[in-house]
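Every protein chain except one is present and positioned as in the full complex.
Per-chain residue numbering starts at 1, and chain names A, B and C are given in the order in which the chains are listed.
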Amino acid sequence: MIQPFTSDPLRWVSEDGQPIRELPARFTPELLRELHRQMVRAREFDKKLVTLLRQGRTTFYAQASGMEGTQVGLARSLRVGHDWVWPYYRDHTLGLAMGISMMDIVSQCLGTNSDLCRGRQMPHHFGVADKRFVSISSSIASQVPPAAGTAMAQKYLGTDEITVCTFGDGATSEGDWHAGMNMAGASGAPCLFVCENNQWAISTHLREQTASETIHIKAKAYGMPGYYVDGNDIVAVMEVMEHVAGRVRAGEGPALVECLTYRVGSHSNADADAEKQYRTREEVAEWEARDPITRVERLLEHLGAPIDPQEIRDLVAAIHREVDEAVRAAEATGQPGWEIMFEDVYADKPVHLERQEDFLRAEQPATVGGRA
Amino acid sequence: MIQPFTSDPLRWVSEDGQPIRELPARFTPELLRELHRQMVRAREFDKKLVTLLRQGRTTFYAQASGMEGTQVGLARSLRVGHDWVWPYYRDHTLGLAMGISMMDIVSQCLGTNSDLCRGRQMPHHFGVADKRFVSISSSIASQVPPAAGTAMAQKYLGTDEITVCTFGDGATSEGDWHAGMNMAGASGAPCLFVCENNQWAISTHLREQTASETIHIKAKAYGMPGYYVDGNDIVAVMEVMEHVAGRVRAGEGPALVECLTYRVGSHSNADADAEKQYRTREEVAEWEARDPITRVERLLEHLGAPIDPQEIRDLVAAIHREVDEAVRAAEATGQPGWEIMFEDVYADKPVHLERQEDFLRAEQPATVGGRA
Amino acid sequence: MTATQNPARAGAGAGETRTLTLIQAVTEAMREELARDERVVVFGEDVGARGGVFLATAGLQAEFGRARVFDTPLSEASIVGAAVGMAVRGMRPIAEIQFADYMGPGFDQLISQAAKIRYRSGGQFTAPMVIRTPSGGGVKGGHHHSQSPESYFAHTPGLKVVMPSTPYDAKGLLKAAVRGDDPVIYFEPKRLYRAAKGEVPTGDYTVEIGKGAVRREGRDLTLIGYGGVMPDAERAAAALAAEGVEAEVIDLRSLLPWDRELVLESVSRTGRAVLVSEAPRTANFMGEVAYVIQEELFDQLLSPVVQVAGFDIPYPYVQDKIYLPGPNRIAAACVQALNY
Partner (left out) sequence: MTATQNPARAGAGAGETRTLTLIQAVTEAMREELARDERVVVFGEDVGARGGVFLATAGLQAEFGRARVFDTPLSEASIVGAAVGMAVRGMRPIAEIQFADYMGPGFDQLISQAAKIRYRSGGQFTAPMVIRTPSGGGVKGGHHHSQSPESYFAHTPGLKVVMPSTPYDAKGLLKAAVRGDDPVIYFEPKRLYRAAKGEVPTGDYTVEIGKGAVRREGRDLTLIGYGGVMPDAERAAAALAAEGVEAEVIDLRSLLPWDRELVLESVSRTGRAVLVSEAPRTANFMGEVAYVIQEELFDQLLSPVVQVAGFDIPYPYVQDKIYLPGPNRIAAACVQALNY
């Protein structure tokens, strides 16, 4: 029923919220409200963090607004804490929906003592061991070969885990993307590759990125099935992921899922004036009309279970409070001292780093704190 | 008529030398004899160089025996000295058929003063500027992105040249292969990619190399047509190349041609006992029966224009004399002196290299010679 | 050689100048080279309509068209490789790698193709090309937007490596790189993009690759650096001057080849050398400079050569400023050398 290599994206719910295939039974109004809540939570998180950024309290942020259907849908198809995830830098919505706390994400964005990653990386590059959500590397597509490796380990160890590896459309041009995809294919390891195709890589449109018509077709090069799904239709995302993750888990080898979506915000704070530079307001408006959150609201209306606008307003207010509280709690832990710089380079600190630390100690006043 | 993405390799002449499609008019007995002569010349060159290697007069050699249909066929489809070629290290048969002299190839293999590349690289990595045959790099697939670049230059400059880029089946796993293919696709540059699929990369079979069923299918990932051809049928190779090179030259963008062939010899001198290690004698024997040279002989018989065995013996003897003469002439030029080491690192010699040269001069007795 | 190299004297003659930032000088060099030579093209990730993430190429696509200034797929191997192939076919490509931290995916193209094609072909094929890339820390970028990988390339025969620290040099070195016949890695110290301002001739001039510049004359010690650390080195020198110590300040500008004559002449007078860079210390390029100084001037040295460098850790995010050698750390090293 769910076929790879379709010419159009698989879709269950039309852009105006009407089911165009039979709605699977699990999509009860309760589930849809829960998905809606998670998507709104991520959307509002984006807004609050952009404000934080404008206030200069963090230095980088990459919104996923518009991509909630894809990321929340994917999160629901994982066995959180069991399956491994090699994500990319725009996956905080995925992380939130997987149950990573706002505190953990915000702490990483602020580089506070509460940051599990200890302030090492620029904002938005978090990682959480107990969710098996591997800490993000900025180097585009560099997560793809390691994801293949983790899946190979899972196969070798005989686990029933799978590995999920996400990336943008632009990432598919990197040599490492190919290296990882081919390795996964050749090894038959349980890896689920998910392309969050938001059609732009900073200012470069997919049409300039590659001459191939779609991303999922590239799966042919690796002998794996490639699925094409409307990434703004969370029902479709969940149905396809469920099916494909099931295949992968069953040992049928890796697979690629392309989720067609759009980033309605700027690439990052660095191109806040994107529409003046490389894309039209019309294009953005067109995609705003296909918004994954509105689509679920319309679907609920269609199902006769509309969400009360007041409920949404309350939800938004609650989320804002949740973010504020996470920010407050994170900031309250303070910034890590300079000593932390020399930890985690190696399992044990070699002599030359001890010497460099001593040098800096003589220069810097001692700082208090550091996560226990 | 000539379609991309066929499930079987395109073929004009059956394995036992019978035309299975109408033989194009240009394949007169005269042309077929000429192709036969070139293939035999390359095959005998291989044999003589392997002997040279056994004698310790050169240190590396990678035979192309069995692959003459592909390489000679390809050579005939180029405008030699006009089109650019970014070859790989098993392309001496292509080079010979393009009119690169035995003297030039042998000189490179021996690293003599007559080596156009001045003894810089290990044997079998030649390059000849006036044939626009770019000097070979050992680093597998590293020629692919530059080939895309040369084609982009050709497009930018408005020439009617094309670029040909060759590689083995193993090379298609490298990240750089992907990078070059995708760049060519995205830019629409006139690049003809040719995979010489001999099914082995040293001891690694194509089945372990990638899960994709064929190589040509990978063209889908780059929005270019992928052609599948019997690389041991020189008629097929020439027909397909003619067609595809024509398309590329006409500005229809890059294309990939997969030539299915086999290397009947070892990978190089390093695995002379290949059949004891990783492949069976039966497999080799099976492919020897599909030999591209015998196939042309049978075709000529079928056309009623058989080659007289004595003629072949005379031809072989003449080729051996030609190789002997090339070896003698190359060896007579002597080995380049040590001074040459410091040339061609940069356009002009920087001070630190002058100092290093002076240092070595004080250590080494001056040598005479060096190519003018 | 020992005189402070004054832009007006060193280069373009008596022509007009304007005050530009370092990044404006980079843009101007590209604009002029694009106008001068049809073989010049500019490409990389987001260099077209967006004008590059730092806006170094802003306006160039509008001015020269999409054939000459264009976006590429997101692949550094594609970008470097395309530059090699274009250069071999007779063009003069200027390619941008968005951050020096992302040279990794293009590394093999640089070391196996760009650096070796002239050598391996006996000079039959050459790759005159420029890879521009912003490098260094101080912008709160964490370890993937702050690294200083120049030592890798300075250790790669066949490449040339330069890093300007002034707008004047930025323009002149970039033009020299475009016109030279070798592959050049042109590092742009990103924290100086807008912080470094200076007089730049409106006219045409080049700064010779391989030559350093004396930024300040002094007799007590020689302070040697390149790229992003230069303003802090000069600040350190000024602070020392206030205490009566005259440091001679040398900006190497080129790392491969580097100006050993200039360095040795200076240290032979001052007897002391402090080397400043922000790359991790171990096997840093400055080890080479230190080695040569002690080898050549063993008897003239009054104190050991001292390095101020980055720590041997991945560049951290929170401690961005502490990581970098600032004027105090540099001045302290000078005092250490003087008090030896």
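Following the convention adopted for this analysis, a contact is a pair of C-beta atoms (placed from the backbone, for glycine too) under 8 Å apart; a residue touches a chain by one contact, two chains touch by 3 or more.
Model, not experiment: these values are computed from the prediction.
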item	value
Interface partners of the hidden chain - shown chains only, full complex considered	A, B, C
Per the touch definition above, residue among B:Val80, B:Ala129, B:Leu157 or B:Ile202 touching the missing chain	B:Ile202
Candidates A:Arg120, A:His243, A:Arg263 or A:Arg290 - the one touching the absent chain	A:Arg120
Residue touching the undisplayed chain, where the options are A:Pro146, A:Pro292 or A:Gly337	A:Pro146
Per the touch definition above, residue among B:Gln71, B:Thr210, B:Asn232 or B:Thr261 touching the missing chain	B:Thr210
Sole residue of C:Ala29, C:Ala56, C:Leu252 or C:Val305 that reaches the chain not shown, by the stated touch rule	C:Val305
Absent chain, residues of chain B that touch it	59-60, 111, 119-122, 125, 137-141, 170-171, 173-176, 201-204, 208-210, 270-271, 277-278, 335-336, 338, 340-342, 345, 352-353, 356, 360, 363-364
Residue numbers in chain C that touch the chain omitted from display	101, 104-105, 107-108, 111-112, 115-116, 119-120, 143-144, 151-152, 154-158, 255-256, 279-288, 290-291, 294-296, 298, 301, 303-307, 311-314, 340
Where the missing chain touches chain A, by residue	84, 86, 115-118, 120-121, 125, 127-129, 134-135, 137, 139, 142-154, 156-157, 163, 175-176, 178-180, 182-183, 186-187, 343-347, 350-352, 371
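Going forward, only the chains that are shown with their structure count from here on.
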item	value
Distance between the centres, which are taken as Cα means, of chain C and chain B, whole angstrom	40
Approximate Å spacing (C-alpha centroids) for the pair chain A, chain B	45
CA centroid of chain A to CA centroid of chain C, Å	36
Multi-chain contact sites of chain A, meaning residues that touch two or more partners	173-176, 208-210
Multi-partner residues of chain C (at least 2 other chains)	72-73, 75, 77-78, 105
